[in-house]
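Note that one protein chain is taken out, while the other chains of the complex remain in position.
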Amino acid sequence: MRLIMNRVFIVFSTFAALVGLIFLGWILFTLFSKGLQGLSFDVFTKDLIEGGLRNVIVGQIMMSGIATLIGIPVGILAGIYLQEYGANSRSTEFLRDLSDVMMSAPSIVVGTFVYAIIVVPTGHTSGWAGVLALFILMVPIIVRTTDDMLNLVPIELREAGIAIGASKYHVTMNIVVRYAKAGILTGILLAFARVVGETAPLIYTSGSSEFWSTDLTGTFPSLTVSIYNLATMPDDQMVQLGWTGAFLLTTMVLIINLLGRYASNKKRSK
Amino acid sequence: MELFFRKIAQLSASLVFVILAATTIVLYLSAKPAIEEFGVKFLFESRWGEEEKVELSPTELSDLESLEADKGAPINDDFIEDDDDFIMDDEDFITDDDMEFGDNKSRVVYGALVPIVGTVFSTLIAMLFSVPIAMGIAVFLSEIAPGALAKPVGIAIELLASIPSIIYGMWGLFYFGPFIAGLFGGNTVSLLVAGLVLGIMVIPFMAALSRDAITTVPDMLKESAYAMGATKLEVIKDVVFPYARSGIIGSIILSFGRALGETMAVAFVIGGVYQFAGKVTDPTNSIPVVLANSFAESSGLSLSVLFYLALILFVLSFIVIASAKVYFLRKK
Partner (left out) sequence: MKNMMEVKDLTFTYSGASEPSLKAISLPVEKNKVTALIGPSGCGKSTLLRGMNRIHDLYPGHRYEGAINLLNADEKAYTNILDIKKEAELIRLRQRVGMIFQKPTPFPMTIFENIAYGLRLSGVKKRTELQEVVEQSLRDAALWEEAKDRLSHDARGLSGGQQQRLCIARAIALKPEVILFDEPTSALDPISTLAIEEMISVLREQYSICIVTHNMQQAARISDYTGFMYLGEMIEFDQTDTIFMKPSQKQTEDYISGRFG
């Protein structure tokens, strides 16, 4: 009886795993077959208005990139503060918890917040509003990974640094952060991958535009929002373009994830 | 330099708090007109954007009645003695009231009950579907599959967890929805489809986190259970799950929170209509989807209502995450 139950259990787990993987495989298969169908040179050279995706891809990367550039120093500094300066006080624990809560906050709520503080007063959607929304989503992720990675740095290393007369600042920047560099880089890449695929917080902050634009003060082209719009259009050609966009987006996210993985593996093998 | 660095780091850390506080305050302020207009009843009202004549609800009515009765009782004994009279008076009263308020006779009513119910049910369906499968995957990867299979599949699961949710939504709309409709009948967009797509979306996330929790169980502990003559099922049930319990429950709660606030995976497939799903195969609505679809055409009170909804969602997810944190903290 025990052995029969054991067999049943193993079969069930394997079956559950298989079911899950089949669905996930189905999604990827769809994505690749539909996405590759519409892939052509035009997608990268024409803007959305002419049936390409150039402007929205550039727009998406620009917004995510700028959010990342601002988010990196803020997130890393905050992580350093939590781990190196505020060690174990109650307020540090509180900030750490808040950061975790923020990391899991629904992204649409962040969009709502930005809408209220930027779009309502200025009266129109803008690239900067999108950047701010993505920035807010990103910072807690960087804070968390920096915090975790610095936590892995052996305490002896800090003590050794202090023992040879280095200041706290020097120990932190030149020893601790350097030691944790690869892990932090991975965290940044993963955070970038996470925000570059965000749709919900952009829908009414950046909006989306069919035209080429690098002016962040106006409505800004966004790949994800465009995918959302294209996919719900009655025109088959538009839907196809949506799939192509979805394929490109996923490929981009997966590549960045693999890069992040590679960065942290390289460190481990050292 | 030292001090400056310390200050600027502290400032960055505080920014997290500032943003969170600002979000709460701004949402509250923007929602204030709606909160004042509808109060807590907003949570239990199922109509959305319908005009209604201003009538006093039965409770208000009876409040006024008793008020009237209290006032009337000592002065006019006839009032209580004569039932017919009482009713007549009552009707008179309403007419009086209508005339008094003149122009304000109709207003637009908003209520959050439909999207709240939709959010809760789609999330529950998602959890019912994803928990057993994600646990199956986690156990399979950590205890059953040989290493040569577990590693690539594990990496694939982690990569799938990073796929943007909009992809799941799109796939749901064009492929999975019709598939489910073919299987169970009903619409290609429905509560059921939304719940299942949400479930599929959180499976990799939950499975990866649970697997991480399970792999923290020391090999030696498992071996010592096997050395007592336990089978694999018994080792997992009696040793692995109890040992990794807080991590596994934490992963489930985090996935729950993610499903609760998810917009894009649901927006395509839930239907976006303000009605309860009588059957699970009927379309309905959820809070994030209402938010995603309605901002453009809203202003004034209807906009404030959306902020009220966002505030509700924010508080809900806050509670979920906070409870996950409590569980994670217990471990330490």
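Brief remarks follow.
Letters A and B mark the chains as written, and numbering starts fresh at 1 in each.
In this text, a residue touches a chain if its C-beta (ideal position, glycine included) is under 8 Å from a C-beta of that chain, and two chains touch if they have at least 3 such contacts.
It should be emphasised that the depicted structure is a prediction, and the values quoted were computed from it without experimental measurement.
Contact with the omitted chain, checked across B:123, B:231, B:263 or B:294, is made by B:231. Per the touch definition above, the residue from B:17, B:175 or B:243 contacting the chain not shown is B:243.
The chain not displayed touches chain A at residues 2-3, 6. Against the chain not displayed here, chain B makes contact via residues 146, 218, 220-231, 234, 238-239, 242-243, 245.
Operating definition for what follows: only the chains that are shown with their structure count from here on.
Mean C-alpha position of chain A lies 23 Å from that of chain B. Across the interface of their complex, chain A is touched by residues 1-2, 5-6, 8-17, 19-20, 22-23, 26-27, 30, 132-137, 139-141, 143-145, 153, 155-160, 162-168, 170-171, 173-175, 200, 203-204, 207, 231-234, 236, 254, 257-258, 260-264, 267-268, 288, 291-292, 295-296, 306-307, 310, 313-314, 317-318, 321-322, 324-325 of chain B. Taken in their complex, chain A has these residues touching chain B: 2-3, 5-6, 9-10, 12-17, 19-21, 23-24, 26-28, 30-31, 73-75, 77-78, 80-82, 84-86, 95, 97-102, 104-113, 115-117, 120, 136, 139-140, 143, 167-169, 172, 190, 193-194, 197-200, 203-204, 224, 227-228, 231-232, 239, 242-243, 246, 249-250, 253-254, 257-258, 261.
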